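With one protein chain held back, the other chains of the complex are shown just where they sit.
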Amino acid sequence: MNSVLRIEGLYKTYPGSSSPALANASMEVRAGEVVSIIGASGAGKTTLMRCINRMVEPDAGAVFIEGTEITQLRDSELRNARRRIGMVFQHFNLVNRLTVMQNVLHGRLGYMNSLDGVMGRYSEDDKLRALNLLRETGLEEYAYKRAGELSGGQKQRVGIVRAVMQKPAVMLCDEPIASLDPANSRVIMDLICELAKQGNIGCLVNLHQVEVAMEFSDRIIGMKKGYIVYDGTTSALTDQKLEYIYDKPMHLLTIRSEVAQDG
Amino acid sequence: MAKSNESSISTGRTPIAHPDDRRNVLVFALTVGILFTFATWYTGFNPFTSLLEMSEFGRFITQDFLPPRVTNMPGIMAAMMQTIYLALAASGTAMVLSLLWSFCGSTAVIRNKSILTLARSLASVIRNIPALIWTYILVFSFGIGTHAGYLALTLSSTGFLTRSFMETLDEVAAENLEALRATGASTPAVIAQAIIPAAMPGLVSWFLYSVELNIRTSTILGLVGAGGVGLLMMTYIKQFNYAEASFVIFVVAVATIVVNLLIDIIRKKVLA
Partner (left out) sequence: MEIGDLSTMSPSGVESEVAMIATQVRAVQMPEIAFTPVSALELPYSQRDAKIAVSIPRYTLPVTLFWGCVFILVIVSFLSLKLDFAKIFSRVGNLGGVVSKLSHLTSDKLDVAIGALMESVTVTILATVYGLMIGLIVGGLAAENITPWKPLAAILQSFFSLLRAVPTMIWALLVLVCLGFSPATGIVGMLFHVVAFFGRAFAQSFEEVPQATIEALLACGANRLQIFFSAIIPASLTSLIAWTALRFEVNFSESSILGMVGAGGIGYTIMASMSSYQMERAGTAILMVFVFAFSLELLLTSVKRKLKV
């Protein structure tokens, strides 16, 4: 399996802040892999993710998408790089007034020229693919409903389909289940894992639920105060390491002890 | 906390309101009190004397104004229609101009700080000078008649619509823009495929409001000579022809009410 995402020495300090949000972050995600990032609030998980697709500009370091370095790209080259990166958001970020079909087809805009994009002239093949993806995710009967009418779990599925429509090499999921109930959370995590395998997409998932990370990931990355302090398998993640990542003793963390004890 | 203990010791009364609220209410009451006293002193306004003098008002209305007399129905109707046309034409022009302008002033679309500031300040200047003053300046430059009226209405509508649109766009942009930029879509595509559809209810609503507002303003433009019913009304009043003036006022009132009702219905239908 080849590396679809690699970052080397990423640094980011927000203006007005004395400590770095991201410091010397280096890691790699391979095609078909599901990698979860865990850590306390403010540890740098979201900053890391946003530096990857340059929603936030890193101060230093390199980001390689399918081998291409993207931190210096401008305008159309940056857009070309971004279309290879799908992103899933905690609050779904759909256009509620538009239909589900219109929302998922937004994923193709990065591949269309400006005029077609403005006119909304999606190809018939794209539309067909959208319908089929919606059917696979159980959303076919909502294809022509306004996105705002859907439930949270359904909206997140729409968000994921939008990302998959991009035929991405990498998928960044920023706290995808934080707004969902436990049942929907499982559906979403299952979907992400299945898509990763099927489409050979490298998935990076920000999670604050450690047990979910342990269950669904191939690898876990632990962050603390901007640094990557753990990068390894779920089985090697001991209680001790968790306490270090979260800077709190186990009895003050809501992590199911049976899972952690496997380490 | 220590503060409230102190006051309860000194006055023996236990406060119940939040200390912030108490301070805010005090500041507010003091400000209003000072402004009110100053204003009353400066203008010498005595509501009771005015009330007394207004008793004449009832007699004035019933004797001089009513019953309304109609001699020039076609003229009045034509003037009213002209007023409405002015309002529509101005709203239409303003809509297009404001849309373009608000894009320039919205952080959603433009990153360049200087363009943003320029757009926002210019809108502020136009918005903060009352429409009738603009009208007067324009009448001065373009002469009496509908041309000045059209320009004045367009100018003031653009000023206020631009701010409203900027607010709407900012609200919309915060959530949606991110997702689409992340997919690699170009800015025009993002505007057309996401920003405008999401902002549509706001656009429709504000446009309808600007039509309402313009019809109101349009009726009085004539008072400074810019065409429409206002001019007719002013003429009658100057001639002390109150009965005919009252009919024109009646027509204006009816038209305003009808337009408002229509717009309410349209608003409900379109923004289902």
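We just call them A and B in the order they show up, numbering each chain from 1.
To be clear about the criterion, a contact is a pair of C-beta atoms (placed from the backbone, for glycine too) under 8 Å apart; a residue touches a chain by one contact, two chains touch by 3 or more.
Owing to the predicted nature of the structure, the values given are computational and were not obtained by experimental measurement.
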| item | value |
| --- | --- |
| Touching residue (missing chain; options B:Leu151, B:Met166 or B:Leu231) | B:Leu151 |
| Residues from chain B at the interface with the omitted partner, ascending | 24, 32, 35-36, 38-40, 42-45, 47, 50, 53-54, 56-57, 60-61, 65, 81-82, 84-86, 88-89, 91-93, 124-125, 128-133, 136-138, 140-143, 146-147, 150-151, 200, 204, 207, 216, 219-220, 223-224, 233, 237, 249, 252-254, 256-257, 260, 266, 269-270, 272 |
| Those residues of chain A which, in the complete complex, touch the missing chain | 31, 66, 98-99, 101-102, 105, 120, 122, 124-125, 127-129, 131-132, 135-136, 140-141, 143-144, 146, 167, 169, 198-201 |
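Rule of thumb we're sticking to: only the chains that are shown with their structure count from here on.
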| item | value |
| --- | --- |
| Between chain A and chain B, centroid-to-centroid distance (C-alpha), Å | 46 |
| Touching residues (chain side chain A, partner chain B) in the complex | 53, 55, 76, 78-87, 89, 91, 93-98, 102, 106-107, 109-112, 114, 117-120, 159, 162-163, 166 |
| Sites on chain B touched by chain A in the complex | 175-176, 178-186, 188-194, 197-198, 200-201 |
